[in-house]
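Shown below is the structure under consideration.
Of the protein chains in this complex, one is absent; all others appear in place.
Order of writing sets the chain letters: A, B, C and D. Residues in each chain are counted from 1.
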Amino acid sequence: MKYLISFCLLMFASWMPVHAASTETLLEQLTTTKLSKLPDIVEQLAAQEDESLLPVFRAWLAGDLHYVKDSNAIVVEIDVQGNDAYVDPFTQVQLEGISSKDVKKIKVNNKLRGLLRGVIARLQLTSNNADVREGAVRELLADVDEDTFAALENLYPKESNNDVKEMMQTALSIYTAMDKSSSQTSRVAAIEFLGGSLENDVRNALLKLSRDSNEAVAAAADKALVNINRQVERYALVDQLFFGLSLGSVLLLASIGLAITFGVMGVINMAHGEMIMLGAYTTYVVQLVMPNYIDYSIWVAIPAAFLVSGLMGVLIERLVICRLHGRPLETLLATFGISLILQQLVRTIFSPLNRQVSTPSWMSGSWEINPVLSLTLNRLYILAFALLVFLALVFILKKSSLGLNVRAVSQNRSMAKAMGVKTEWVDAMTFGLGSGIAGIAGVALSQLTNVGPNLGQAYIIDSFMVVVFGGVGNLLGTLVAAFTLGIANKFLEPTTGAVLAAILVLVFIILFIQKRPKGLFPQKGRAAE
Amino acid sequence: MSAFDNSIQGLRETFRRDQVWPFLAPEQAAKVDVSNQMILYVEGLNLSFDGFKALNDLNLYVNDGELRCLIGANGAGKTTLMDVITGKSKPDAGSVFFGQTHNLLTKDEADIAQLGIGRKFQKPTVFEEQTVFDNLELSLKTDKRVLPTLFACLSPTEVDRIDEVLSIIGLKQQRFMKAGALSHGQKQWLEIGMLLVSDPRLLLIDEPVAGMTAQETERTAELLTSLAGERTVIVVEHDMEFVRSIARTVTVLHQGSVLAEGTMDQIQSNKDVIEVYLGEEAAEV
Amino acid sequence: MIAMNKVSQLYGGTQILWDLDLDIEPGSITCIMGRNGVGKTTLMKAIMGLLPIKSGEITMNNQALHKLSAERRAYEGIGYVPQGRDIFPMLTVEENLRIGLPVRKSKEIPEKIFELFPVLKEMLHRRGGDLSGGQQQQLAIGRALVLEPKVLILDEPNEGIQPNIVKQIGDVILKLNEEEGLTVILIEQKLGFARRVGKEFRLMEKGRIVAADKMENLNDDLIKQYLAV
Amino acid sequence: ADDTIKVGVLHSLSGTMAISETTLKDTVLMMVEEQNKKGGLLGKKLEAVVVDPASNWPLFAEKARELITEKDVDVIFGCWTSVSRKSVLPVIEELNGLMFYPVQYEGEESSKNVFYTGAAPNQQAIPAVNYLKDELGVERWVLAGTDYVYPRTTNKILEAYLKDMGVAEEDIMINYTPFGHSDWQSIVADIAKFGSEGKKTAVVSTINGDANVPFYKELGNQGISSEDIPVVAFSVGEEELSGLDTAPLVGHLAAWNYFQSVETKENEEFITQWKAFTKNPDRVTNDPMEATYIGFNMWANAVKKAGTTDVDAVEQAMIGQETPNLTGGVAVMNKNHHLSKPVLIGEIQDDGQFETVWKTEGVVPGDAWSDFLPGSKDLIADWTDPVKCGNYNTETKTCSGQNY
Partner (left out) sequence: MSKLINWFSEGRSSGKYTLPFVILLLAVTVLASAANLLLPQDSALYVSTYSITLLGKYLCYAMLALAVDIIWGYCGILSLGHGAFFALGGYAMGMYLMRQIGDRGVYGHPILPDFMVFLDWQELPWFWHGMDQFWFAMIMAVLVPGLLAFVFGWLAFRSRVTGVYLSIMTQALTYALLLAFFRNEMGFGGNNGLTDFKEILGFDLQADSTRVSLFIITAILLAVVLMLSQRILSSRLGKVTLAVRDAEARTRFIGYRTERYKVWLFVYSAVIAGVAGALYVPQVGIINPGEFSPINSIEVVIWVAVGGRGTLIGAIIGALLVNYAKTRFTAIMPDGWLFALGALFVLVTLFLPKGLIGLYGQLKSKRQPASSQEVTS
């Protein structure tokens, strides 16, 4: 292998400009050059057009490229079951006896990353994987220069995959359209082709073209832009709706437990936020326990959080709430006290600092529907998850006797007893269920926001707002309220800014309650008066 | 007169010293116009809940000073009718007039109560946290606006009136007990007492003798008959003996409309009434 | 069947029941009477376990009842129709009836209830709180019957019920008593109904039982002494 | 007792600010312990007096008064938010106390009784913008901040500065969000859109505290990498990053006077000491800690120099004090009660540390009054004779707003 490389190097060196150094010396220089001078070396390395350098570039981009202090040999850091190990970039052979103390990182910064990405893209134009090729071409759209154009033109006829072909043609068209030396008709034709693409770089190119001195070209570009913009706007609306839904799903998750403890049981549960917080911390602990299985940690965390928060809920119910029957307002006082205690408890155990909860790889990134519309995966999962939890809860309350019993207990405790309902058990179970669900919400929220002692505080007010807005005691109301508020917020935000949007939503709630003093879905009937 | 003079005149009128501005003048508790002898007109009332017709084209006329008994099967709409009259529920259609002039449907509960329509609820509702005495004091016929209430003092006549009522309802000993601690029957009496002190023109009484002993029932009957004449009383009751002992005219409701109306004897022999309400046996008595 | 021995009970600082003794025969229909506020309802709540007693004991078939919680007593076979009905207002009629099903270990509401009170079937999906007073009363009785109790406590069951249904309720009580040997404790103010349905009576005054006998022996003297105002 | 010198610690240990401030409380405690090991000061032991103002601003004032009058402390290390400092200020001035404020802030203040050891805007914001412009070729700017005074001022200064440099109005986007904002979807989408118009774009973030985590998470999730749109933050340090999965943030920037990753002897010692003190090998250090460190050491030196803990004497002794920075070089306390310090720009790495990518040549003196705000152009602070004023107008030669 080594020989092969040196052979190649010799080959290249023979027709490279004289000042160009060999790959080997360039790599050698990596270990000594200052950060600000590194871009030069990248350029020179790129000029080698050597595919075998790809792993080096990739590792560098990822910040994994190191060199051994003694030998100046370039190595790549990999992760073997949570420990650092080092491999040779060219052979991928693991190098024994090197530990993190023996190596030093080859620095990388934004400028370098940008360069490296371009270099990698160029090298990947001939990759075996069609997706990679498409990505590579897209990467190059930003500035298609003569070389790229030539390379692409060369590759185009050989390309078999249609998507890649289209992307290539887009790149070619950009070049043609921008190229003042080509004929007006071919430029206009190229622009017309570009009109069908939503790629950002295409739009930027068209923007430039619309100021072109050639009037026909400028007109064509304008036309294409109008068309593109119309589509972009349509997708922006979809995007906004998605933002609204996903904010709604967060609100739903945060408030759904409260819809039980407060809405159904009538306990003004100020410690609800802390139940969410406990769930989030449970996620953190679960990830601590299984650092190598972050991807699966969520599946452990969900039941664990349910149990932790649920048991805490049962404990609170048994120790405190159960002595406050018939005194709903007092529950406010007691649970407020409990929430202070829980917050401080967490602060004492886990320190006041935020804890790090990692996002499983399958939840990060986004689902790209097209270049202008992509939905972030974690939000998407959380939306689905919120709906799932909601359905499960509705199912539990409708199908098991628990739902019926808890409503009976909250409406007339002593009569429920006289009918043989085990009120204490029902109370404990229901409060546990509500708290447990809050815990599950905590798992979801840990993916979006800080996991710290104040996590619960941030959501408690919104939660009450949602439950009340939807109509106390009505689960469906909670669902609709959460999504309404989420969407309203997100549609207001672009015009008013985040702060005003929040204020307007609050004012809207206040006014709405005037119209419907019992929320969206009020309890009806004689007894409700 | 020129327009200018007109406006001067208007201004003068506005600032006349011998009278307060109209918007400051206390609202006169408008008189109930009963020139046609009729005090309550209920016409074409319809009210449905989620598609269920609780009141169905109901017509009812009550004379001034009359004692009217309202009977009817459970769920016939008696309580609902009272709800409509007192402004608690708004009907889908129909009209309710108090005297010739007062359209009750445009007024709210407090207005209606101030016009002189008092009500006793089927399920006794009193102010549980306050004493029996306070319950009665609150029900007194007084100026019920905020400021006058703030500066109100009990006048000796009012105290006498409350005392009188306390002895009528037999709660003299419990006068300083919290109303919430009364037994069911005692609450019934208290509520009747609250009605009495408020000195209403029209009394709507929903099942006054439920939970009372026979003798108490008799006393209630006496009380109600004595009230009639000066006041108008509408009583709902299922106790036929009681109804017979007080009734002059009886109206039978069924499924939200009037089924029959007449004297007790007429009603008792009415086939329909027997079938849906009284049952064979009761009719024999 | 049910016996009470020197039961005392207080509300806050106020004593309502004073060393009260009461004995209910199995299969009897006992009518408890007394003026307003003498403590009839309180007594019933004590039997059901909704109010803690201060001293004394309550037994059912010689088994101590006063140590059990109310829900256990329901399982032991006591059914309760409270004064003022205490329907679960936001539950539908059907749900009101279903509450008691676990006690009788069955999944379906017995058809018998609807035969007794057909109106309940009509109103099955209406909220309990929306029903008229009388309908609620019927629901309350029906709800207690779902438990298939051995002892049925009825606290003024006829309050606000139309005459033909009053009669029907009387019939039902008698029928259940005869056919199934149901023991009934009935609080009733209306003498006519009490005489028709009751087999025994107990008169109460100021938290004590002051007279107990067969219903035939309820004479005007007693009535005058203990029931008149 | 009189045989100790009391050091007041006025940092929130509960409430929303506890997350940042507890660390500083521990830092002071560590410094006190360290100083006591060295034999204390003036032959006396130091004694820390800790109170909890609970993130409640009026409570800060109350606690400050308690510390000075009831607990008789000789110096206070405290405050994080500007509003807490503003709340404490009148009390300190009235009672002639001495306070060290260790956090970067909006400037526009200089009190006789306060020493500002954190960065002023010209020690953070301006160098950062210069770096972005010169090194990364940024042409479009998003100034995103939490809606309160520090971001507002900083952004005002930056806006003026950018326009001076010829940046067009439409190439600047300013956005404010409420405290603790957690739903960044639309804003990040807006930023992405703003940045997709062909010009190199960067975000200058003055987003405060807890709101950062969801902001960066959203950036990561919407796939905005640091090469596309770099974010340079002034409130995100090692501590904040330790609560965050930094993998998606690699390459975003921060401007501080200190990074934990800087390799100097002092820093290494400091870090070891800190980890030992907190008994936690994973604890990180950050810039406000360094500010506390510098402040504490300067104070100790000043007390030695003055030979007393008397506030006026120490105050005069403070000016001109020099203390080694943890990042090398020497910090100097200027006449305006602000420090001269180096400015560093670092890129976030995937281990939650910063890689220094740029550093000022020498030290930058902190400006109490910004030159870019119309109201304060002519103001200077100078606590030496003959001026002796925190708000001295060089035009009118008057000193306004002094309480003594």
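As a convention for this text, a residue touches a chain if its C-beta (ideal position, glycine included) is under 8 Å from a C-beta of that chain, and two chains touch if they have at least 3 such contacts.
All figures in this text were calculated on a predicted structure; none of them were measured in a lab.
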Practice problem: Using the definition of touch stated at the top, determine which of B:8, B:93 or B:110 touches the missing chain. | Solution: B:110
Quiz item: Which of these, D:35, D:104, D:153 or D:226, touches the one chain of the complex that we don't see?
Solution: D:153
Self-check item: Chain not shown: contacting residue from D:65, D:338 or D:359
Solution: D:65
Practice problem: With the full complex in mind, choose from A:193, A:242, A:464 or A:483 the residue touching the hidden chain. | Solution: A:464
Exercise. Specify the residue from the set A:334, A:363, A:383 or A:482 that touches the hidden chain.
Key: A:334
Exercise. Against the chain that's been left off, what residues of subunit B make contact? List them.
Key: 86, 88, 108-110, 113-114, 118-119, 121, 125-130, 134, 137-139, 144-146, 149-153, 174, 176-177, 194, 198
Quiz item: Contacts of subunit A with the missing chain: which residues?
Solution: 268, 270, 320, 323-324, 327, 329-334, 336-341, 343-345, 348, 457, 461, 464-465, 468, 472, 499-500, 502-503, 506-507, 509-510, 513-515, 517-519, 529
Practice problem: For subunit D, enumerate the residues touching the unshown chain of the complex. | Solution: 13-14, 50-54, 56-59, 61-63, 65-66, 69-70, 81-83, 86-87, 89-91, 94, 108-109, 147-149, 152-153, 156, 178-179, 373-376, 379, 390-391, 393, 396, 398, 400-401, 403
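We adopt the following convention: only the chains that are shown with their structure count from here on.
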Exercise. Return the distance between the CA-based centres of subunit B and subunit D, expressed in whole Å.
Key: 73
Quiz prompt | Euclidean distance of C-alpha centroids - subunit A vs subunit D, Å | solution = 30
Quiz item: Of all residues in subunit B, which are in touch with two or more distinct other chains?
Solution: none
Practice problem: Among the residues of subunit A, pick out those that touch two or more other chains and give their numbers. | Solution: 524
Practice problem: Would you pull the subunit A residues touching subunit C in the complex into a rising list? | Solution: 401, 404-405, 407-408, 411-412, 414-423, 473, 523-528
Quiz item: What residues of subunit A sit close enough to touch subunit D in their complex?
Solution: 35, 63, 107, 109-111, 113-114, 117, 200, 203-204, 207-208, 239-240, 243, 246-247, 250, 343-344, 347, 351-359, 364-366, 374, 376-379, 447-454, 457-458, 489-490, 493-494, 497-499, 502
Practice problem: Spell out the residues on subunit B that touch subunit C in their complex, using ranges where they run on. | Solution: 49, 52, 71-76, 78-79, 122-123, 170, 181-186, 188-189, 207, 210-216, 219, 238-241, 277-279, 281-282
